[in-house]
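Left out: one protein chain. Kept in place: all the others.
And now, chain A:
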Amino acid sequence: MEKDFPIFQVMDQNGNIVSEEYKDLVTEERVKKFYSEMVRIRTLDRKSISLQRQGRIGTYAPFEGQEASQVGTALALDSEDWMFPTYRDHGAATVFGHSLRNILLFWNGRNEGCVPPDGKKIFPPAIPIATQIPHAAGAAFAEKQKGTRNAAICYFGDGATSEGDFHEGLNFASVFKSPVVYFCQNNQYAISVPISKQMNSATIAQKSLAYDIPGVRVDGNDVFAVFAETEKALERARNGEGPTLIEAMTWRYGSHTTADDATKYRDQGESALKRMETDPLLRLERWLKNEGLYDEAWVKEVEEQAAAEIDAAVQEMEKFPKADPAVIFDYVFEKPTWTIEKQKREYLELIGGEA
C-alpha cells in the first residue's frame, strides 16, 4: 500500500527542487515569505514554552518541527475559508490571522483566547481528539449549500485517525461532497504511542480509499509540497469535487505538552538527528544558499521582527484585564436561566469586592 501513496516533495532536504512540475512555484519572494512565517511561529512556540516554565501561562502544546505543515496550509487558504485547528495548530491559526494576544490568552486559561478576529472563521482549538472532524464536514457543507466557493481546512494528528469521529466525519464529507481539506500532521506519535501501535495500515492516506476520496502523502517538512497539495485540494473542494485527505509526514521535536516528558518513551537522539537533516527552516535556508540568495542580515531582521512582535503580544496578554468571574456565568446561554442567575448573584455577593 505504501507504494501507492508515495511521499510528495517539491524541495528535498538539501534545498534542491525535485518536482519539475512545481519548480515555478519556488520563487525568492515565496521562499522568503514562507521562511519568515515559519520563523515567526517558531519564535511564538519557543516563547510560549518559556512562559509556561515561568508560570506565566498554563500547560502548553508545542509544535516545533511542524512549522512547514502549518504555514504551508494556512498560506494556501483564502481569507473567507474556515479553519478547524487542534490544540497544536495555533501556528496555522496565527498565520491565518488569529490574534497573537488571543492565542496567548487561550494558553493562559482565558475564554478570550477562543475568539477569532472579526471576519475570520477560526474554530476554537479542539481539545478532545478528532471531534472537530465532523464539524468541518458540516461547516463546509453549509458553504456549499450557500453557494459560495469557500472551503474548510481541518487539522488533526495521527492518533485522531483511530477515533470514530474521524471515520464518521470523513464519511459524511464524502457522501455530501463537503468542500473540506482533511489535513493530518503525522508526527508519528500520539503522546507515547508510536504509529506502529496506533494502526495496522501502512499509511493514513490509504484510509481515503474507504471513502472514495483522494488521499495523498506529502513531506510535511517541505513547505512547498504542503502548500501545493493544499491548494490543489482546496481547488477541488471549491469546484464541488468534495473532500481530500492529506497525510503530512512530519515530526515534533519536543514533548507532547509541557506536562509530558518525551524521554520516557522516545529516543531524543532521533529528534536531534531529524532536526539536523529535515528541519523545515533549514531546508529553505539551504535553498537560499544554493541560489546564492542567503542574506544573514535579512535573516537576523526576520528573527528580530518576530521576537518584537511576540514580545508585544506577551505584554498585551499580561496587561489584559484580570478575569471577571461574571464571565463564567454570562456566556452559557443567550439569556441566563434562573439557575445560573441565582448562582451568579449568590457568588458575586459572597466574594463581594474580593474578586
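Please note the rule applied: a residue touches a chain if its C-beta (ideal position, glycine included) is under 8 Å from a C-beta of that chain, and two chains touch if they have at least 3 such contacts; residues count from 1.
Following the convention adopted for this analysis, contacts and distances are computed from a predicted model.
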Options "Dihydroxyacetone kinase subunit L", "Ger(X)C family spore germination protein", "FAD-dependent oxidoreductase" or "Alpha-ketoacid dehydrogenase subunit beta": UniProt name of the undisplayed chain: "Alpha-ketoacid dehydrogenase subunit beta"
Touch with the omitted chain, as defined above, among A:P6, A:G109 or A:G240: A:G109
Per the touch definition above, residue among A:L25, A:M199, A:L282 or A:A307 touching the missing chain: A:M199
Touching residue (missing chain; options A:P6, A:P117, A:G164 or A:G240): A:G164
Footprint left on chain A by the chain that the document does not show: 58-59, 87, 108-111, 113, 127-129, 159-160, 162-165, 190-193, 197-199, 259-260, 264-265, 323, 325, 327-329, 332, 337, 339-340, 343-344, 347, 350-351, 355
